[in-house]
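Incomplete set of chains, arranged as in the complex.
As written, the chains take the letters A and B, and residue 1 is the first residue of each chain.
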């Protein structure tokens, strides 16, 4: 249920000793804060292929060992990806604090990645658009995106945005609680996140891990529920010619464009796939 | 625990083929959207009597079969009603998206009906007043109203409004997340809901059902909890002469008026039933 959309993150430089290289995942390590940037140079569109998937899984595994040198992970840049339920689940239970910075689209698995992090910050730029678009082609968010949203913005607004596959802008997203905060400029966001990450990284790792453990126990969808949902979708899909037909149309429409109209303005553009216009919906 | 108050909804016209007639429940069916209006012409006050209860139950049962022609249900108009726990529970798990439009009071079971729907929209008219008033006569909301509210607005504000049986206006309700959004005019609300419903109805039903299944799994009170609560109330009531005495006073006070002062301004008027004034409460 997770066809991903590019999430254009700020890039943060360098490569550190302890986390030397995960191939497509570049890391910087300073004062207990690890900056992780996904950059698949083998693909012109920063595709989330088997290389990235393996490299990111390696990074997450290393972090899971509860390395007390790293207390905060800041993710930035995030490519198209397919269905890595286990990967996102593992991110949500890392012993480190995890922070995502957003400066572009984050739809589908992109938004589910944001949901799996502990905190989310963005700019107020109009290029920031968040959505769970899976229902628009007969799927549901397979990595728990809608379930996390229900904790953040309430089940009413979560169902409104997810069932209609509607884009939310950064200002509204901050108002509802979808993201923690939206900043007027990229520089202001980075300064805030940088200072926040360094502050958290001052503290002993036991408190970070223990606090996350408690909050996760009451506010995170269980793995069982997420996996059941994913399986339910797969079963439903197998039985649903409509989803198959739409999926095929969707793949065809996006096939020859990396950042085309569909990706930039999916919320509107999807209507074209159903051969209706905005005006026709109103009548 | 659910003595209902009239919820004055917008009426939407016509009657469709597939869902021809449920007697007191008039339906319109277009582009995958079913508009359902409850209109008990046998009662001058649109009472939720055995006719409406049976007709609505029939409609819900038909929708439960997961008819792929209907993907969204928009409820409008909603009469006084008594304790239909199973009915509201069944609404909350329909495979279709459910949207409620509010243009008047929705207290007690009226608000619990709103909570059982996926989304809630209203106008900013001062005649929109929402409340769970059960504690004011020694009951609790028996259909989960306070529990849903706790997901939408947080346990602190839910307990403030429910324990004190205080009315909330539409602007505050939108600010807190009790309703998804309040519109300046009835026309603006209807255009928004109409477009939203048609957009959701474009999509394959598997995605709608799967997404609701997941969100319900993490944010809806379980049937066991709701039913246990209802039973707990009944037991408590049986043991509580205060509730019985107040219940009798309440029934007497509302007996000869269909839309009297008590119904229009219950939040204030209930003080009269306790023989105190607003001024006296402050001192």
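Assorted remarks:
Everything below uses one rule, namely that contacts are C-beta pairs under 8 Å (C-beta built on N, C-alpha and C of every residue); 3 or more make two chains touch, one makes a residue touch a chain.
Only a predicted model underlies this, so the values are computations on that prediction, with no experimental measurement involved.
Taken as a whole, the complex in this structure file is built from 3 copies of one protein sequence, with 2 shown in place.
Here is the rule we use: only the chains that are shown with their structure count from here on.
Centre-to-centre separation of chain A and chain B, using mean CA positions: 35 Å. Across the complex, chain B is touched by residues 1, 132, 134-141, 144, 146-147, 150-151, 153-160, 162-166, 176, 221, 225-226, 228-229, 232-233, 236-237, 239-240, 242-243, 246, 271, 274, 276, 281-282 of chain A. By the touch criterion stated above, chain B contacts chain A in their complex at residues 68, 97, 118-120, 148, 151-153, 177, 179-180, 191, 194-196, 198-200, 202-215, 217-220.
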